[in-house]
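Report on one structure; see the data block that follows.
Now for chain A:
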Amino acid sequence: MSDINKSDNGNFEPRIVAFFCNWCTYTAADLAGTARMTYAPNARVVRVMCSGRLDPQFILMALREGADGVLIGGCHPGDCHYQEGNYKTLRRFTLLKRLLLDMGIEDKRVRMEWIAASEGDRVQRVMNEMTEQLKKLGPLHLEPVSIDTIHKKVEESVAQAEGVKI
Partner candidate 1 sequence: MNYLYFPGCSLKGTGRAYEDSILSVFKGLQLPLEELDDWNCCGATSYMAISEMKAFALSARNLALAEKQAHSRENFGLVTPCAACYLVLVKTQKYLQEFPDIGDKIKTALKSANLEYGGKVRVRHPLDVLANDFGTEKLASFVKKPLKGLKVACYYGCQIVRPYAEFDDQHNPTTMNRIMHALGARTIDWALKTRCCGGSLTGTIQEVGMRLSYILLREASRLGADVVATACPLCQFNLECYQKQMSREFEDAISIPVVYFSQLVGFAMGLPAKELGMQRLFVPFKFNPAAESVKGGIHVHS
Partner candidate 2 sequence: MPVWRGWDKIKYQAQLDPAFAEEVTSIPGGEKLFDCIQCGTCSGLCPLSPYMDFTPRKIIAMIRAGFKGEVLSSHTCWLCASCYACTVECPKGVKITEIMYATKRLAIREGVSPKRFAIPVLAEEFFRDVESNGRNSEGRLIMKLYLKTNPFKALKQATLGLRLWSQGRLGIRSDSIKRKSELKTLLKSLEKERMVRSRRETAHAGEAK
Partner candidate 3 sequence: MSTPENKTNGTPRIGVYVCHCGINIAAKVNVAECVEFARSLPYVTVAREYKFICSDPGQELIQQDIRDGKIDRVVVASCSPLMHEATFRKATLAGGQNPFFFQMANIREHVSWVTFDKEMATLKAKALIAGAVMRVARHKPLEKTRVPVNPDVLIVGGGIAGIHAALTIADSGKKVYLVEKEPTIGGHMAKFDKTFPTLDCAACILTPKMSAVRSHPNIILWSYSEVSQVDGYVGNFKVKVRRKPRYVDEELCVGCYECIEKCIFKKAKFEDEFNIGLSQRKPIYIPFPQATPLVALIDPETCTEFRTGKCKKTCVDACERKAIDFQQKEEIKEIDVGAIILATGFKIFDATRIPRYGYGKYPNVFTSLEIERLVNASGPTGGEVRLKDGGKPNSVGIIHCVGSRDINTNRYCSRLCCMASLKLAHLIKERTGAEVYNFYIDIRAAGKGYEEFYDKLLKEGVHFIRGRVAEVSDWTMTADEEGKLVIRAEDTLIGVVRRIPVDMVVLAVGLEPSADADNIRRMFNISCSYEGWFLERHPKLAPVSTFTDGISLAGACQGPKDIPDSVAQAGAAAAEALALIDKGFVELEPNTAFVQDEFCSGCCTCVALCPYSAISFSADNNRASVNGALCKGCGTCVAACPSGALQQNLFTDEQIFEEIRGVMNYV
C-alpha cells in the first residue's frame, strides 16, 4: 500500500470504493467527465449493471481491503433501469447500515446516493463531500485478520496487558 494514501498526518487522502450502476450513476460520472467537472480523485469506481447486484459482502470486502469509505450509486427510486433493483439495494442497505454502526463503522463511511444519468454535478458534489467527510473522520484501520500479520500486534497487546496493573 502506498504511503501517499495512508498517512496519519494532515495529508491523509482517503480511499473510497464506489459501486456505480451502469445506467444512472456510472453514466452520470461519465457526464461529469465530459463536462470536465473536476472533483476529488479518491474514489475508484467499480461498475455493476444495477445497484441491485450489490452484495453486502462487496462493501465489507472493500473496507477489509483498505477502503476508508464506500459509496453506492444507483438510479433514483422509481427510475431503475431494471424496474426495482435499487429498492432491493435500499432494503439491504437499511439493514446493513445498522450492522455497520454496531461494528463501529461510522455512518458517513458507507453512503448510498441516488444519482440520475443527467446529474454529473451531483457526482462531483458527492465525491467532494464524501472525501471531505472522510478526511475529517480519518483513516479506517481495520486490524489485519490473520495471525501471520498480527503476530507482532498480539505480542504488543500482551505486553500492553501486562502494563495494565491495578
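Here is the rule we use: contacts are C-beta pairs under 8 Å (C-beta built on N, C-alpha and C of every residue); 3 or more make two chains touch, one makes a residue touch a chain; residues count from 1.
As a selection rule, all candidates are chains of the complex that A comes from, given by their letters.
Treat the numbers as computed from the prediction; the structure is a model and nothing was measured.
Asker: Pick out the one candidate among 1, 2 or 3 that is in contact with chain A within this complex.
Answerer: None of the others touch chain A; the one that does is 3.
Asker: Where on chain A does candidate 3 make contact in their complex?
Answerer: Against candidate 3, the touching part of chain A is residues 1-2, 4-5, 13, 15, 17, 22-24, 26-27, 29-30, 32-34, 36-39, 41, 44-50, 52-55, 57-58, 61-62, 65-67, 78-79, 81-85, 88, 92, 116-119, 124.
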